[in-house]
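Heads up, one of the protein chains got dropped from this complex, but the rest are sitting where they should.
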Amino acid sequence: MTRLRSALRQISRVTAALTGGFALLLLSGCNKVHQVFSLSGPQSTMVTAGPVAERQWDLFMITVYVCTFIFIVVGAVLAYAQIKFRAKSEADEHAAPPAEAGHGNPFVEIGLIAGSVALLVIIAIPTVRDIWYTHDVPEDEKVGAMDVTATGYQWWFKFDYPTEMVKLPSGGEAPLSTGNELVVPAGIPVRVQLRTVDVIHSFWIPKLAGKVDMMPNRGNFLWFKADKPGYYYGQCAEYCGESHAIMKFRVIALSGADYVKWLDNQKKSARTVTAQSLADEANVPHFKFASLKDVGRNSTLSGSPDFDADPFAAWQKMQAPETGESAQLIAAGRKNFSDKTCITCHTVRGHEGIGIAGPELTHVGARSSIAAGVLENTSERLHQWIKDPAYFKPGNKMYHGGYIDVTTGQPKFTLNDAEIDTIVAYLHSLK
Amino acid sequence: MAQAIAKSDYTGAAHAPAKPTFGLFARPTTKTGLVSWLTTVDHKRIGMLYGGFAIMFFLIGGLEALMIRTQLIVPNNRFVTAQLYNELFTMHGTTMIFLAVMPLNAAFFNLLVPIQVGARDVAFPRLNSFSLWVWVVGAILLNVGWLSHFSDLFAGFGGAPDVGWFGYSPLTSKQFTPDLSTDFWVLGIQVLGLSSIVASLNFIVTIINMRAPGLTMMRLPVFTWMALVTSFLLILALPAIAIALVEVMFDRNFGTNFFEVSGGGQPILWQHLFWVFGHPEVYILILPPMGYVSEILPTFSRKPLFGYPIVVFSGVAIGFIGFGVWSHHMFTTGLGTIATAAFALATMAIAVPTGVKVFNWIGTLWGGRIVTRVPMMFALGFIWMFMMGGLSGIMHSAAPADAQQQDSYFVIAHFHYVLIGGATFALLAAIHFWFPKFFGRMVPEFWGKLSFWLIFVGFNATFFPMHFLGLNGMPRRTWTYDANMGWNEGNLFATLGAYLLGLGIFTYFAVLVWSFFKGKPAGNDPWDARTLEWSIPSPPPEHNFAAIPTVHARDAWWYEKTHKEEIAMEKAEHIKAEESHGGIHMPDQSWYPILAASGLLVGAYNMAQFRHPLSFFGRTLGFDYGNSADPLHPHHFELGHVHLAMTGLCILVSACYLWSLEGPGGYHIHLDANGNATESRGGYHH
Amino acid sequence: MSAPTTAPADAGHHEPSKFHYFIALAMILAVITGVEVVLVYMPLAKWFVTTALCVLSAFKFLCVIFIFMHLKWDKVFCTILFFIGLILAGGTMWALLHLFGADASKPISSIVGMLMY
Partner (left out) sequence: MSSHAAAGQIDHHHDHTTATGIPNKKLLWWAFLASDCMFFGTLISTHLVYRLNPPPGNAVPTQIFNIELTSFSTFILLMSSLLMALAVNAIQRGNVKSTRVMLLGTMFFGCIFLGGQVYEFTHFVFVKKMTLSNSIFGSTFFTLTGTHGTHVAIGVLLLGMMYVRTFKPTSGNGLLRNFAHLGAVCVTMGVSFIWFVPGMIEVIYGLPLGEFLSHHAVPLAVGVAAFIAVLWFGRTSGTVEFGEQNAGDVEAIGLYWHFVDIVWIIIFTAVYLLEYL
């Protein structure tokens, strides 16, 4: 009995030491260590921005508490045993083993099993509760909830608003459609229908909700709600082929009024810039394009420091037409866009583009990213993308199929820098 | 009793017939040289071959891992292309699981099980040799695609497999991966599965039927118990993936619609079938390591294993429950609430029997005298690291939380903790522990300990930060990442850790190589251990035991050491009885297993590409492949891979038939008073 | 077994013949199969026929393994061994059918996705 008590005392001492050491490590660590273990990136699951992600994080933390508790207790006993019962002498090392191991105390065994079960129940109850909560929009919020459809393509996302119909120039109506940037109202539950046209993708916005897969032939969905307006990063989370790693997207949550304004603009056909419509035609901007060689290890492709400082503000700024637009350049771009067969894959509602193999570009100028979140939508980056899509997205279908004929392997057309400049001007005019 | 032994009962093979009635290839009798290794049926040699190949693939898989880590060392890195990166992680996962850890376990089954049950070989020695060579065939098929990176002659292979280690359909469909690499992946895994099933059937029979007198099931060493449970898991789990692979193969080559959405197929079925295999598979990887640890801890605590029956029972329970939790890999696939909840709870339940094992290991240490030799350090490291990995597994089992963790680096951290901190640590412990037994030399303590610390520190530096990378939203299978995601430092740290880990692994194996040549000679029983393999010389003679032991207690060798006279008398009697019945009966070598396996190689290699024109070093042979535009004869073959595949099948079937006619064969070993062996052949019968 | 021998056909004790036993069983199996086929066409409740079919084929199944395959006369361990596989296979089938029978699992295969390049 006394032996047991002294053992217990020592165990608690070791426990304390371990916990202390662990805490110290976390608190004191130098800056680098702190960064290694930091959790504040744009895709952090800890910095939650909606109830679904919050529930998921809270549940995760329950498992962390329980498991850390187990680790510390079991670890302390183990550490104690390792230290206390180490062989202390040569003789110890060759000590004759006892004949019987003892079958242990059945009460201890059963107690440990019961204890394990009890600890698991602590995890199990919120798990089951949250399975139902995260599955679908809660009953009382269903009325106001909004529906969108997200469709995965190798390697980009298409978003449709089934309740927002737009008039097609050819007559008829179709749901509003956009690509790679999902804009939703904040404070309202959003139910996303998940579809795919090819392989499995997974729809994940870490700060808003955990992922659900886009399974071929299955009608999956998820829901989330953004507490506040903001700019959130999303990512395809199921391996889907060559460019899976860079199949990203963005979610922008807007206040009610902003959202309505955005919708109104989106429903309009593509903006047409003519000399008349331009108040002051400024001098033709001279783009200085960074060559592809400059895309080095340390360049940040998807966000310049300015952009990253406040992506939401940057996005808002994109909504207004750029200063310094040139009607001539834009018109030339529009022509190139159709001459170089871009229109066969991209829709520009109201203009020539009618293709559906690539993302809608009707309002591409108002998007903050291109190529499914890989590049920031600046003139330089857009130019680089059009110049060599395969460089940024190996295997992408725009290059293979658009620029390079898949069957023959021969280039279909070439673009020189000047032509690309005009296309960039055109695309950026599409606000 | 002696009577029973005399009938060579525990070798499982019958006496040699008077003369072989049917024989095409005479059974080789040479004991040295290449032929002796190719035709060997000796479980120890087969085990060494398994082990050698597995370690080679472990290093290759590790090299692939280092390339992965190098690519991720800084953001927007272009060290490898996206395509190559995808091949690297696919082959890294596949290699580590199917070509490193599984065969290393198979190596230990081979080396230890027959000795631990007191037998002279496995129940079906030639079948054992067949499993080995079939495994080699599978390994070749999986890796043959790499050739296309080295020579344009093989460009047709389209690189190594790149569909991820669980090859989710529809990515494996002809539409998305038209090249041959996926076909080789499908057939490679299929062939490896065949090898494992055959080997497992053999071990089930060996363990159940070939136990020495007195060795009841509840006296079996825990390792042997775990080998038994693992073998059962293998024969019951592999069929699911075998059928699923057949379905993929049919989809790719015969236009079926199992996973083709356009024909009404449901790709999710692949996931279910894969994980029906895949989850038991992770226990297939970890149960044998739990066995090694259960052997090593008591030895170095100088105390029998605590709670033996419970440890055994919990191993069986883990294996059994493991069949009911597969969908925890599919929490994000939209299973619906009820199924998700059911699988989440079942998954949590596994923590209980696993915990029981951990508690009993600690119970074994408790009150012992812990000698921290190198194997013990790895075994203790195993408990610590496995516990961490297991606990992060429990975090995954909370399904809603897993929606954030699934397919992120958090999973990578979880499973490397159980696979390296668990399985690999235990394997490194086992290699170090049994090295003296099978090579007769000791590994120097200092270098062993150094490698332990390098590996331990390197491992934690690599994988501990990955938890945080995962929580910070880094998805797995990420070829490259942008600099503004907050993952730069974590990845840099992990990569440096991986280099340290690589250095540790390198040290570990370099020291083994050194010891093989220069190590201090080890006696029969350098660790003062407990089980039967330590009662025989190091390295063990071909026939294992001069006398089949009679087992009186759980730790049979500890018992023998304390009851020397009793045992000596028993043994003398057994030897006499056996000699009076013709001596020690040993199985004969045979050509047919490797011949059959080579037929399988020819068959599977050609089967994989049978819709492709036959080519030889990049040149299509002059046969018209047919006119696929002609709807009536879409596939019109001249001489093609089909014919070669059929030839392979014929070789396989004929070799098996001749094998069955070969008769049991065998020869006898006679030991004189000094233990010197002479051999005799023919129908020796007194 | 060492020297090849042909056992003299009449020597010593023999396995008692189960000839009539086997014939009787075969007849029973044939009759049950007949009943099954007829049952399908009977104007009976669907659940009843389904249950009856399952019970009857399970019965046939057990008869064959226990009598034709000698399980009845062999060591129980053989029975255990086989039933491990049987039960796991049955359980997996049961689970899969339920997983795919659930509402969450209805496929949307009618709409064939347009595949584009």
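Things to note:
Letters A, B and C mark the chains as written, and numbering starts fresh at 1 in each.
As a working rule, a contact is a pair of C-beta atoms (placed from the backbone, for glycine too) under 8 Å apart; a residue touches a chain by one contact, two chains touch by 3 or more.
Every value quoted in this text rests on a predicted model; they were computed, and no experiment measured them.
When the full complex is examined, the chain removed from view is found to touch B, C. The hidden chain makes contact, of the residues B:101, B:236, B:312 or B:442, with B:236. For the chain left out of this panel, the touching residue among B:264, B:309 or B:523 is B:264. Those residues of chain B that touch the chain absent from the view are 4, 7-9, 12, 14-15, 21-24, 123-124, 197, 201-202, 204-205, 208-211, 215, 235-240, 242-244, 246-247, 250, 254-258, 263-266, 269, 273, 276, 657, 660-661. Across the interface with the omitted chain, chain C contributes residues 1-9, 11-15, 17-19, 22-23, 25-26, 29-30, 33-34, 36-37, 40-41, 46, 49-50, 53-54, 56-57, 60-61, 64-65, 67-70, 73-75, 77-78, 81-82, 84-86, 88-90, 92-93, 96-97, 100-101, 105-107, 109-110.
Following the convention adopted for this analysis, only the chains that are shown with their structure count from here on.
Between the interfaces A-C and B-C, more contacting C-beta pairs are found at B-C. For this pair, chain A with chain B, the centres built from the Cα atoms lie 37 Å apart. Once the centre of each chain is set as its mean CA position, chain B and chain C turn out to be 33 Å apart.
Residue positions 261, 264-266, 268, 334, 336-337 of chain B each touch two or more of the other chains.
Listed for chain C are residues 105, 107, 109, 113, 115, each touching two or more other chains.
Chain A meets chain C in the complex at residues 153, 195-198, 216-219, 356-357, 397, 400-401, 406.
Note for the complex: chain C touches chain B at residues 1-4, 77, 84-85, 88, 91-92, 95-96, 98-100, 102-105, 107, 109, 112-113, 115.
By the touch criterion given at the top, residues 14-18, 175, 208, 232, 235-236, 240, 261-262, 264-266, 268-269, 272, 276, 323-324, 327, 334-339, 582, 683-685 of chain B touch chain C in their complex.
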